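Submitted below is the structure of interest, expressed as structure tokens.
Only one protein chain is missing; all other protein chains are in place.
As written, the chains take the letters A and B, and residue 1 is the first residue of each chain.
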Amino acid sequence: MSAPVLDVRGLRTVFHTSKGPLPAVDGVDFAVAPGEVLGLVGESGSGKSVTGFSIMGLVDPPGAVTAGQVLFGGRDLRRLPPEAMRRLRGDRIAMVFQDPLMTLNPVLRIDEQMVEAIREHHAVPWRDARARARDALGQMGIPAPEERLDAYPHQFSGGMRQRVAIAIAMLNRPDLIIADEPTTALDVTIQGQILFEMQRLIAGSGTALIWITHDLAVVAELADRIAVMYAGRIVEQGWTDDVLDRPRHPYTDGLIRSVPAEDAPGGRLHQIDGMAPPLLARPPGCAFAPRCPRALAPCRVDAPEESVAAAADGGGGRHWRCHNPVPAPGAPEAAP
Amino acid sequence: MTEPSPERPASGAAVTAAAPAVDLWRRFRGDGVAVGGLLVFLVVAAAALAAPWIAPQDPYDLTAIDLFDGRLAPGEESLSGTVYLLGTDDQGRDMVSAILYGLRISLMVGVVGTLFAVAIGVLAGLTAAYLGRWWETGLMRLVDFQLSFPAIMVALILLAILGRGVDKVILAIILVHWAQYARVIRGAALVERNKEYIEAAQNLGFSRLRIMLVHLLPNCLAPILVVGTIRIASAISTEATLSFLGVGVPITEPSLGLLIANGYDYLMSGQYWISVFPGVALLILIVAINLIGDRLRDILNPRLRT
Partner (left out) sequence: MSETGTPILALEAVGRRFERSIDMAERLLALFGRRPDRRTVHAVDSADLAVAEGEVVGLVGESGCGKSTLARIAAGILPPSAGTVRFRGRDVAGLGQTERLAYTLQVQMIFQDPFASLNPRQTVGTIIGEAPRVHGLATGPAVAERVARVMHEVGLDPSLAGRFPHQLSGGQRQRVGIARALSVDPRFLVCDEAVSALDVSVRAQVLNLFLDLRRDRGLTYLFISHDLSVVRHIADRVAIMYLGRIVERGPAAALFATPTHPYTQALLAEIPRLSRRRRRFTPVAGEIPSPLRPPPGCHFHPRCPHALARCRDETPALRPVAPGRWSACHLNDQA
């Protein structure tokens, strides 16, 4: 793996509430290489979105990043002065949200917003910036980009609006895009269009992409590597094929098996019993232990450390956090 | 595998069972300004209610009033040796007693008027939103019509026709205020009506009356509470204005507005207390009510919840 664009180490983000500190992200490590697509998968409350906001330095009080490093091109973003961080955002790192209206200003025309996004970071004449904005819209597959530049956000359909938001994120050819559930609210045919454009764009620019989603199937098709989050921690990560075909963490395994299979309609689905623990009342030891079919006595006491896989297990930064991992296919079940 | 997996009750402090009303009180209690406003209001209201027992004098009892004590300054001693804390008016009435009795009338008119106006407004707004069609169109045009005239003008015309009287002032307040409530409730009910729990109630075969009263109304209570509270203050000031203008309550039942009007003639001659003290009482009452209403709005606004 070449030098990573982003290297997150021991990231911890805590929300201070009246009922005590709430660790939304609780010690997260991962890295993304240039041009790589990392799928960050988790259910609601797993901390996947907060991880994205923490990298961007966009966690507002009562939340705060309390520990860890966010190394971006070798520099720790947490130590960067706010002004330098602001210059980086929208230029070298960009974010795309589930609701594109979060980034689009409803009272400004698209061209004003896009030109502003360019000239905020680069001294370019207005006319050149507008031409670049037009090209960016065209690259996102928006028909008649010249006319669409004069439109307001509400004049676009949901899918088109998300394309505009992505075009804005791509304007300055960032090194990293963090996309937080950008296609969750869209229909499958529209999602396919956006994934197509996105894939084409980053293949051309070498931009790294973190795709945050709850949808395993989307990351299966899109991502090079997958990191699975549960209760504020990454419980398993590695190459997409390794994680999906040979999951070692029981949670990953359960998630994969609970997706309806194509060939067995009507049967009972594999289900993970219970529900995710409230962040304020996380069980001691492994947070998944109360729902885990493989849980052993130590799981309820000690939180498992990250185990690094042997090279034979695929590389790609393959890790899992489990005392009693699912045996690799072919390997005999070890006596606990 | 066939055994259903009961989801265990979620544990943790975040889910302590609490009825919405209890929850509301808990959050209200945590707000200094709101509690302060409520305390002031309660003290004023209690003093007004207890007026017959705590007032030094019965301002309606003409035998207790001595014309020779007229227009005594605050703290001045009368011929009979009584000290009037806030002075007396032109009739020789003790201002403290007059204000306490005046508060009684002002509060009664404001609260009773608001209660009736809320009841009518809720009925109109709720049925308009839920039943729709010609009923909604008709009612809402009536509301528009009503609200296109200045409230005070409507009230003035009404009282000019009906004559003075506490009951007539209340009637006027109901008439000028119900439309506001109807509009607020309809707005809230229109939002709630489109939520799935109302469809679920229809799907369970409940009657329209049941859906309106049991399902729709309780979920529209928050705006009613906020607007209702603030509007009590406005009803009180409407009454004061009407009485000040001489069309409100009769002289035999002086409210704060009438007291202010009585002192108005003497204001320029330095005998400020006859107008100013009832005015201050009115101000305190209205500010206290507005503070409560304002804070209620913040507390009940889901977007401001933390």
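Keep this in mind: a contact is a pair of C-beta atoms (placed from the backbone, for glycine too) under 8 Å apart; a residue touches a chain by one contact, two chains touch by 3 or more.
Predicted model, so just to flag it, every value in this text is computed and none were measured.
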item: Contacting the left-out chain in the complete assembly, out of A:T66, A:Q155 or A:S258; value: A:S258
item: Residue, one of A:L80, A:A131, A:M275 or A:A328, that touches the chain absent here; value: A:M275
item: Contacts of chain A with the absent chain, listed as residue ranges; value: 43-44, 157, 159-160, 187-193, 195-196, 199, 214-218, 220-222, 224, 240-241, 244, 254-256, 258-262, 265-266, 268-273, 275-276
item: Where the missing chain touches chain B, by residue; value: 2, 4-10, 15, 17-20, 141, 195-197, 199-206, 210, 214-215, 218-219
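In this section, only the chains that are shown with their structure count from here on.
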item: For chain A paired with chain B, centre-to-centre distance based on mean C-alpha positions, whole Å; value: 52
